[in-house]
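The complex is shown incomplete by one protein chain, all other protein chains being positioned as in the whole.
What follows is chain A.
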Amino acid sequence: MSHTQTSGSSDGADSGPDSEAVATHAAPAGGAPTPVRQRRRSRFPTHLIVFIGPAFAIYTVFMIYPLLDSMRLSLYGAEAGDQIFVGLDNFLRLLTDDIMSSRFWNAVWNNLLFFAVHFFVQNPIGLLLAALLASSTLRGRTFYRTVIFIPTTLSVVIVGFIWQLILSPLWGFVETPLLGQSSTALLTLSLMSVWQYVGIPMILFYAVLIGIPEELVESARVDGATGWQVFWRIKFPLVLPTVGVVSIITYIANMNAFDLIYTVKGALAGPDFATDIMGTFFFRTFFGFQLQRGSTTMGATVATMMFLLILAGVLLYYFSWHRRVEHYEL
């Protein structure tokens, strides 16, 4: 076998004891025969391919390709089992056909509400919990941290089932059918989801808060700052970039959400589609429901719209927040 070919340079295997270090760091070192060859080698860092290669290959095969193929599929229509290119017809139908578009915008709107509840409830509660956990006088910190984080690791099916029982007018603690009325169902579901995932912002904020050097806080104290001022003037600005990151992660997760609604309300997301979000709308369109036949092409169209909405959100975040918010070196 010729290892000369695969190792990238003809002298790779023979260049002495430290050739491994040379190869992996692509840095000039002794023992390399000529400067010319050495420069050529440093210009082509083979190890990058080795490190990036597997992830890139897997990501391409399992993420990028399916994504692009699903976008391609959204440009096709199905007729008598064959797929024909129809251009943007599916999108046109999705956005103009009164039944499709009302369901679609209903799902988008519900989805944005679902996210809004997460944004305005999960972040403050997460920050509050993190601040409490980070306070030096709290006892049993690890215990609380673990307990609050546990729901995040639970299956959504379990969370949905337990909350459904707790909120059941028959067996639970609440008289009003919170999950059954169109006015309250979506809010209730959002809060259930907030309850489950509040551990994630908490742990991220907490990590930032405990990373703030004690000297900073102490010198502020010496300058006469109150605890309130220390938090809002010193700690909060340092947490702010993380708020952005948490929000965008939440946004992506929420726009892709499906499992909780499906578990609690089923794919028809009742009552009267009050809890229908993009995920359930996609599910019904793609796989069909009961006697309704699914449509792969229309499903792909909905999926593409989901992707575009998420993309829009991420771009908005990137340009209006991420590039403006101040990052402090500690």
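Rule of thumb we're sticking to: contacts are C-beta pairs under 8 Å (C-beta built on N, C-alpha and C of every residue); 3 or more make two chains touch, one makes a residue touch a chain; residues count from 1.
Rule of thumb we're sticking to: contacts and distances are computed from a predicted model.
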Have a look at "Probable sugar-binding periplasmic protein", "Acetolactate synthase small subunit", "DEAD/DEAH box helicase" or "Acyl dehydratase" and point out the UniProt protein name belonging to the hidden chain.
"Probable sugar-binding periplasmic protein"
Among A:T60, A:T146 or A:S182, which residue is in touch with the absent chain?
A:S182
For the chain that's not shown, point to the residue among A:V108, A:L167 or A:I277 touching it.
A:L167
Spell out, residue by residue, where the missing chain touches chain A.
1, 3, 6-7, 12-13, 19-20, 23, 50, 81, 99-100, 164, 167-171, 175-182, 265-266, 268, 270-273, 289-293
